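Excluded from the complex is one protein chain; the other protein chains are retained at their positions.
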Amino acid sequence: MTETSSEAPTTVVQSTIAKGITMGLRAAMEAEPKVLVMGEDVGKLGGVFRVTDGLQKDFGEDRVIDTPLAESGIIGTAIGMALRGYRPVCEIQFDGFIFPAYDQIVTQLAKMGYRSGGSVKLPIVIRVPFGGGIGAVEHHSESPEAYFAHTPGLRVVSCSNPADAYWMIQQAIASDDPVMFFEPKRRYWEKGQVDTSVTPMPLHQARVAREGTDVTVAAYGPMVTTSLAAAQAAADDGISIEVIDLRTLSPLDVDTIEASVNKTGRLVTVHEATTFLGMGAEIAARVTERCFYSMEAPVLRVGGFHIPYPASRHEEEYLPDLDRVLDAVDRSFAF
Amino acid sequence: MTETSSEAPTTVVQSTIAKGITMGLRAAMEAEPKVLVMGEDVGKLGGVFRVTDGLQKDFGEDRVIDTPLAESGIIGTAIGMALRGYRPVCEIQFDGFIFPAYDQIVTQLAKMGYRSGGSVKLPIVIRVPFGGGIGAVEHHSESPEAYFAHTPGLRVVSCSNPADAYWMIQQAIASDDPVMFFEPKRRYWEKGQVDTSVTPMPLHQARVAREGTDVTVAAYGPMVTTSLAAAQAAADDGISIEVIDLRTLSPLDVDTIEASVNKTGRLVTVHEATTFLGMGAEIAARVTERCFYSMEAPVLRVGGFHIPYPASRHEEEYLPDLDRVLDAVDRSFAF
Amino acid sequence: MTDTAVGAGRSRLDGGPDLVQLLTPEGERLEHPEYSPLVEHLTAQDLRGMYRDLVLVRRADAEATALQRQGELGIWVSLLGQEAAQIGSGRATRQQDYVFPTYREHGVAWTRDVDPVTLLGLYRGVNQGGWDPTKNNFHLYTIVIGSQTLHATGYAMGIQRDGAVGTGDADRDAAVIAYFGDGASAQGDVNEAFVFASVFNAPVVFFCQNNQWAISEPNERQTRIPLYQRARGFGFPGVRVDGNDVLATYAVTTQALDRARNGEGPTLVEAFTYRMGAHTTSDDPTRYRIEAEVEEWKLKDPIARLKAYLARGGDADQDFFDQIEKEADELAAHVRKGCLEMPNPHPDEMFQHAYREPYPLVDEERAWFAQYHASFEGEGAEK
Partner (left out) sequence: MTDTAVGAGRSRLDGGPDLVQLLTPEGERLEHPEYSPLVEHLTAQDLRGMYRDLVLVRRADAEATALQRQGELGIWVSLLGQEAAQIGSGRATRQQDYVFPTYREHGVAWTRDVDPVTLLGLYRGVNQGGWDPTKNNFHLYTIVIGSQTLHATGYAMGIQRDGAVGTGDADRDAAVIAYFGDGASAQGDVNEAFVFASVFNAPVVFFCQNNQWAISEPNERQTRIPLYQRARGFGFPGVRVDGNDVLATYAVTTQALDRARNGEGPTLVEAFTYRMGAHTTSDDPTRYRIEAEVEEWKLKDPIARLKAYLARGGDADQDFFDQIEKEADELAAHVRKGCLEMPNPHPDEMFQHAYREPYPLVDEERAWFAQYHASFEGEGAEK
């Protein structure tokens, strides 16, 4: 699909993350007639975040489907359409509303290919705006990615900037495996440049977002911006932080983290999800096993506390921020 | 509730794990009229594993409820009954069938107390026969515990012997927080002694199942028996393994593991669940942080491969066994 | 597939022949053999009371919308247009009944004597609801669409087990009413609630406010037949009532609740109404619906018709209406004052109530955060 997209005019455009995804969806739909978009309010409204804005107008109601209000039905029927040869891209309106579809995702989407001995493929992408920081009510600020990364059969990715948004959504759609696509909703409006003509890096590869020598900070989605800000602040204090944008959570690109940690000897992981059994746990276990002798300190994890996502007036304290990242960096040096 | 149960005749009885749970359910129902049992086929049939055998006959259809075939409905209505003052014990027929109820468990059961600012309590126990090794078809051999341990608001425990089965189910029922109760289905018929008169150890405490000095092996549920067998075999080769039966996964009793690792300097975790983001990941991350300087080797994890649970003829190779545990122990010593 | 909005526009205007109506949009009383008797006992004072309810909840709702515009609330979910559906059904409940709302039932809350200020915490972001539902038998707002219908059914099964159904004791027999929307009718949970309620003959009334829209989706996207007919598929009665007619809604809900309390099982009530405003203050309906549709529904306003009826019959005079306006202004002031005085929670509070019993990790994180947070005290505001 990336080949086809490269037919697009060779230009560098300014875009937000949200619009980057919209552009990517549009490119994928133009390149492949079997690509469908489905979900709640994705049609005329263009989704509550306007990510599917204009798609129904241009591709019609048969390819951009406003579904009944039933997430299990959305994923279950998407599986059926995939069996018929389509490539559905499902939008889940908010992170907290993916759970009614959890059974279809875990018992059917993730396992049907295996069940079939490889005779069936389910090229389905599930788009999930995730994370907090938008002052919303309950269920609108959650980070459920680990629930999916613990599920064999699924792939899990998250973008952190407009260029990745544009390319990763197309790569996810091009994948013949099901892909959970987590979008950093509070960063939807952050701007950046998108070059629609370059050949993008592979979907399942982490990226060194900022080079450093003293300590490695691994983050994804909304926490990449936070980590880069922390690195900037630390630089002023003479601490050199290497920031890794994981981009892919399943499969996890351990090699890139390992290389960095063998250099820095210290690792801090950052995510909004509850720390207990969050991505940081797997990264810590795996990297420690690989880098046992080069580690100066244990992997320290910055993440959500062990409570349900709190009322929005608590967000500022609840969410990991620049200071929490730097605090962990300091504690790492204390070892 | 434990007080009340201690009114039971002071005797030591031989029991299987399955019967231990049955006895515990009966004791809890006798002690507290608000305790209900509900699920699919829990009535006349006594459940597919006969764990609720005889309860409907003795406590009636209003307290032992055969529900429609809908797991979300089972948990959702249990929540409503709890709001009315009841203490429902829900049986999910097999691990793989808990997912239709996942939304009710994660968005309602786990969060309603928090939502209410503490004014609402949901003393609900969800019994889940889990794990493989019984030669079953798809969805009947899974280990979904990590999906729940990553969810604040829930408690997660697992028993490994008849005495714990008898006491822990009563303690779970007595808890005013929701408890996920994972039962090692392939060990249901393993026998042991149950003293119905002792004061049991707290629900959320791990137990040193076998003392050792060279390496710590932490397991829970069905893998405790496996780990004890490995320890026995290792002893013959002069290796002293300390086996910890975690019993509680959320909250996790880190102190007990820490104390052991500070003594042995080595830790191997064992579970059937997929290794990636399984309980072993959290234990590795947390223990390494606490015992960084006393560890001779990284925490090594024995667990399921990153594939859906395979066809039963693969079980012998897929499931962690004595040899896999010993292999990890050897690798630990190789550091 | 045809353009849904067009197809929708027409069929959403009138409830069809089965619509139960006792008060026309013009304020004329209609006789209905089955339902008129259920409102005969209502005195002029009762009707004035309902008028007062309608005006006050609309006013409180408008004030909350204003507070959101001024940044005092993060979001507001307006009930504009659905006042009669909520007051009529809420007034039909008895003290011992239990109510499971969605996130829009501010009018029902009013009938349960819940101070409107109580409802603002969730939308202001100072809590997730936080009230004690047992105080007024008014449950916490539920945001996950449809979930509460199962809780309601389970609660009703609890009432059965307490022997509080069909005893004939008016103060003892209890019922549950579960509110949900037209969009929610598509959720598996709602249909499972219908299965459980019918199989166990539970004392629950499923009250669906069909306000024609689920955010941007017309209810043709959720069903191709009138929603009240869904009950036929599960073997219990379904009724479509004019949700903008407070009398008809009161009558139909009274009958359904009585059936439930008497042990006759569940009923589905579809209140045919209209969401006059945006889905929430974050929504922009101009993207998906035509203004003409809203204009037509303005003619069916629930308050105007009751006012016309009261005035015509001489059951209320201008002084009364003025008095109510004054009360409404006072309530609005109370709502505003209560909102502005709502303190930000102390950070430490977020660690409370995740568990009722000791949970070491939470205590650990709570203690860590306390000292971490304190370490910024010196540096002033930003933390």
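All chains are identified by letter, namely A, B and C, in their written order; residue positions are counted from 1 within each chain.
Please note the rule applied: a contact is a pair of C-beta atoms (placed from the backbone, for glycine too) under 8 Å apart; a residue touches a chain by one contact, two chains touch by 3 or more.
Owing to the predicted nature of the structure, the values given are computational and were not obtained by experimental measurement.
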item: Full-complex contact with the absent chain, from A:Gly47, A:Gly96 or A:Gly153; value: A:Gly153
item: Chain not shown: contacting residue from A:Tyr86, A:Phe99, A:Tyr220 or A:Phe305; value: A:Tyr86
item: Among A:Gln14, A:Ser116, A:Ser197 or A:Gln232, residue touching the chain not depicted; value: A:Ser116
item: Candidates B:Pro33, B:Gly135 or B:Pro202 - the one touching the absent chain; value: B:Gly135
item: Touching residues on subunit B - with respect to the absent chain; value: 40-41, 43-46, 48, 61-62, 66-70, 72-73, 96-97, 99-100, 135-139, 276, 305-308, 310-314, 317-318, 323-324, 327
item: Interface residues of subunit A (partner: the chain not displayed); value: 36, 62-63, 67-68, 70, 72-73, 75-86, 100, 103-104, 107-108, 111-121, 152-153, 155, 175-177, 204, 251-252
item: Absent chain, residues of subunit C that touch it; value: 1, 185-189, 191-192, 195, 198-201, 220-225, 229-235
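Please note the rule applied: only the chains that are shown with their structure count from here on.
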item: Centrality ranking, top chain (CA atoms only); value: A
item: Intercentroid distance (Cα basis), subunit C paired with subunit A, Å; value: 36
item: Euclidean distance of C-alpha centroids - subunit A vs subunit B, Å; value: 32
item: Residue numbers of subunit A (touch at least two other chains); value: 96, 99-100, 138-139, 276, 305-308
item: Where subunit C touches two or more other chains, by residue; value: 127-129, 144, 188-189, 354, 359, 361-362
